[in-house]
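Here the complex is missing one protein chain, while the rest keep their positions.
Coming up: chain A.
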Amino acid sequence: MATPAAPAGGARSGAGPEWGGFEENIQGGGSAVIDMENMDDTSGSSFEDMGELHQRLREEEVDAEAAVAEEEDGEFLGMKGFKGQLSRQVADQMWQAGKRQASRAFSLYANIDILRPYFDVEPAQVRSRLLESMIPIKMVNFPQKIAGELYGPLMLVFTLVAILLHGMKTSDTIIREGTLMGTAIGTCFGYWLGVSSFIYFLAYLCNAQITMLQMLALLGYGLFGHCIVLFITYNIHLHALFFLFWLLVGGLSTLRMVAVLVSRTVGPTQRLLLCGTLAALHMVFLLYLHFAYHKVVEGILDTLEGPNIPPMQRVPRDIPAVLPAARLSATVLNATAKAVAVTLQSH
């Protein structure tokens, strides 16, 4: 009976030699993390601190109860009391070890400090890099510098998402599978990450001197041209204007990327392969963004009502013109149905 009583007090603090294995599995050392346990946060309602306090209090209570309970157990039930106390100790040890492992794993993976150097920029630098992304440099004899930062490219991708949303809404795009927001984010991030990886892979095959980070940064800044073109042409719906901008602005930003890649690749075949692929993908993406997400309904509607109508009004106003008799609400008819009705009427 002496043995079960003895470890009760030391159940939490000491690990018996047989349970020492739990602690040995834990990896050591973590660096700066997302500081969930915040040193500089002096807020009174910080719930992680309160959670820990609460936990400690509860554990102390449980210990006190356990001490009382197991004394009774020990006196009354003999073997059962001993087993109960042992299982409690095991459970406690497992909980402690599991909690420690989870927090170490979290601090290892949630370590955002690995990304910190890529965000070390000043606004003036971002501005100058944005402007430079439109200016192709002709020097191809030795490798051109590429700034390895991720802030500018990331913000440009988000800006492209916002512009795409704007374009989809004003053109009344219908997305059947998925949502507008999901499509916009998926398209933009998919392009940035996917094409970067693909070109990096090609660059690896063609022995070009470029790292993944540099490729991400290069392509990200190349989206600046796309943002400008789409922002203008989603608001001014002229085909000729779009093609002019596509060639001019899209072409400039593509030329810049191509020049950088050419300066970092040796051999005409390799240069052709790499730069041809990048140029094709970049220009085709701009075409795709304009035409897939911005249905040109304006041309059809113009024949109905005249050209000077702001885009937001079209949905409620032109339904009566198409179907005056039926009292259908605007949202029931989609753009395709409108177009079909119009073509039927015009025949």
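Brief remarks follow.
Here is the rule we go by: a residue touches a chain if its C-beta (ideal position, glycine included) is under 8 Å from a C-beta of that chain, and two chains touch if they have at least 3 such contacts; residues count from 1.
Just so it is clear, contacts and distances are computed from a predicted model.
Looking at the choices "Phospholipid-transporting ATPase", "Protein YIPF", "GUF1 factor" or "Interleukin-6 receptor subunit beta", the name in the UniProt record of the chain not drawn here is "Protein YIPF". Among A:180, A:213 or A:228, only A:180 touches the chain that is left out of the view. The residue touching the chain not shown here, chosen from A:155, A:247 or A:266, is A:155. Residues of chain A that touch the chain left out of the display are 34-36, 38, 40-47, 50, 53-54, 57, 112, 115-116, 118-123, 126, 151, 154-155, 158-159, 161-162, 165-166, 168-169, 172-176, 179-182, 310, 312-313, 315-316, 329-332, 334.
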